[in-house]
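Of the protein chains in this complex, all but one are displayed in their positions.
Going in written order, the chains are labelled A and B, and every chain counts its residues from 1.
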Amino acid sequence: MGEGFTPRIVGFLCNWCSYAGADLAGAAKLEIPASLSVIRVMCSGRVDPVLVATALLQGADGVLIAGCHPGDCHYREGNYYARRRFALLKKTLETLGLDTERLMLAWVSASEGQRFGEVANQFAGQIMELGPNPMKTKISL
Amino acid sequence: MTDKKENAPVLVIGAGIAGIEASLLLANSGRKVYLIEKTSYIGGNVIKFEEVFPNMDCATCMIAPKQQELLADENIELLTLSQVEAVSGAAGDFSVKIKQKAGYIDLVNCIGCSACFDPCPVEVDNEFEEGLTKRKAVYIPCAGALPNVPVIDTENCLRFKGQDCQACQEACAFEAIDFNQQDKELELKVGAIVVATGFSMFDINKTSQYGYKKLGGVYSAMEIERICASNGPTQGQITLQSGEAPKSVAIINCVGREEKGYCSSVCCMAALKLCHFLKNKLPELKITQFYSDLCIPGKAYQQFYQKVKESGVDFIRAEVTGVSESAKELAVKYKTDEGKENTLAADMVILNPALEPGADSAKLAGMLNIPQSREGFFSEKEPDLTPVATAQDGIFIAGCAQGPKDIAETIAEAEATAGRILSRSG
Partner (left out) sequence: MAKRLGVYVCECGTNIADKVDIDKVLAAVSALKDVEVADRYKLLCSGDGQGYLKQSITENGLTHLVVAACSPKQHETTFMKVCEQAGLNPYLFQLVNIREQCAWVTPDGEEATDKAIRQIRAAISRVHYHTALEKKGMECNPDVLVIGGGIAGIKASQILAAPDRKVYLVEKTASLGGKTKRFSKLFVNMESGPGLIAGEIERLQKSKNIEVLTESEAEQILGFLGNFEVKVVSKAEDKEDKEQNFNVGAVVLATGFELFDAKGLPQYGYGTLDDVYTSLDFEEMNLADGPTQGKVLLKNGQPPKSAAIIHCVGRAEKGYCSKVCCLYSFKFDRMLQSQLPGVKIAHFYSDLCIPGKANQKFYEDTRESGVEFVRSAVTEIAGGDKGLTVKYETETGAKGDLAVDMVILLPAMETSSDARKFAEMLNIPQDDKGFLAEEHQLLSPVASAVEGVFVIGCARGPQSIAESIVQAEAAAGKILSALVPGRKLELEVKTSQILESFCTGCKTCIEVCPYGAITFDEDRRISVVNEVLCHGCGNCAAACPSGAARLKHFTFPQIYQELKEVLR
């Protein structure tokens, strides 16, 4: 798709697991698509739907939220809330007729450098196929 | 109780989860802590596990924040590559001689970039990975190991064999490699000592019937832990030497229990955890567990067993008398309680050995002048009443150094040593 399309993807990663996993991918010198920019949050539970929606409105072609595996959240249960919010957000976007494939929620532990690489690449690939976020051109804030 | 000088520093020996927890609590109260660790990394055995029973928490995620907190704590002085050489004095006023081996890496300059590994011409088995992968003579044991500083292994480094190699030094942009480093002797004055030196695994080679290291497809539990780990030698992929995934696995429990004369408390659960890993990765895999008694104490463990059992694992109560090779597979010969003999074919066999005292326990016990139990673990003062104290005032034990146990009990004991040391109840 899209000649010369260089997507912009944001990844909200929780500090304790997924961010550490992304660091480990770095230490292993894996290749992570440059289109992914990471924003560190303390817990996936901090990521509110408004942030995600704002990202999409700002023209993000994809938004990744990654946190600790269920049961492993450093703050006990933040990721369960993240999961619930994510499900709700997807529904809302669906009803608005928006692409839900632009969103991804993943669990990546602090030892899963490899997995972080896979998640990042797979998601970036998916976004490449979807092409640019139509809101980028339609709506300009 | 002990007459200890208040607020004297504390020496913690062994930076496994027990040593880490004890150090953190003591330091947080304001005590100065010297934490000495004989290897180059902290975390002990737990960091080898991908996940831990009974809730299958991610071990790294659990431990890493504690490790980072420890490394950042200004009250804790971590000395890696260090061992106790001599101890004198009494509670409140011990003098401890420590020998710190040179690692030949400058801890201040090294940024942990690992650029020095590649050019090193030496390749040897990586013991952290149970010899399943190779490492260089300059290395860190596994990705994510902390502190993130390599060490030069003088047994294998060419330079220390009289050859003129300096490939690593040339590759280091930070002048962090210093071949002139010398082993150091330190003298520490401490008020109390916590022994948290953990356990070793029973050497399966002391048994012959299981074909360990002789037959392909026979592994130890610790090897499988690493194979299942996403930061391990196969990134969590389970394959036989042929490169194919196994179709059937036999797990043999209590290897070495007879020889050691005790039940190691955690192996049944560890075996169940392996079943859980294997079933998750290879749902079609046929797993058979050979066991004599299931030891799954504690409120949450039986449930884990039931879950594993329901996932389709067979349990056979029998004694395994031999493992041999037959055609493409392995043959596990066993005898049931009633004396019936039978054979089971499997293409992978996992041996689950006993936990035993660390190899240098006797030496350490001698230096600290504390007794060992019949089994070689450090002894409690009174097993019922003072479970973390030793016969020597001011010297405490925690974790698997005292006897085999799970992480929860290990942590509780570590916290208990802090309780004893910080107590001023007189």
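Some observations on this one:
We adopt the following convention: a residue touches a chain if its C-beta (ideal position, glycine included) is under 8 Å from a C-beta of that chain, and two chains touch if they have at least 3 such contacts.
All values reported here derive from a predicted model rather than from experimental measurement.
The chain that is not drawn here is touched, among residues B:I36, B:V84, B:L330 or B:I407, by B:I407. Even with one chain removed from view, chain A keeps its contact list with that chain: residues 8, 10, 19-20, 22-23, 25-27, 29-32, 34, 37-43, 45-48, 50-51, 54-55, 58-60, 74-78, 81, 85.
Although one chain is not displayed, chain B still touches it through residues 25-26, 28-30, 52, 54-55, 57, 62, 66, 68, 72, 108-109, 111-113, 115, 148, 173-174, 261-266, 293-303, 306, 317, 337-338, 373-375, 377, 380, 383-388, 402-409, 411-420, 422-426.
By our rule, only the chains that are shown with their structure count from here on.
For this pair, chain A with chain B, the centres built from the Cα atoms lie 36 Å apart. Chain A meets chain B in the complex at residues 16-17, 20, 24, 27-28, 68-69, 71-72, 74, 109-115. Across the interface of their complex, chain A is touched by residues 50, 55-62, 64-65, 114, 143-144, 229-231, 235-236 of chain B.
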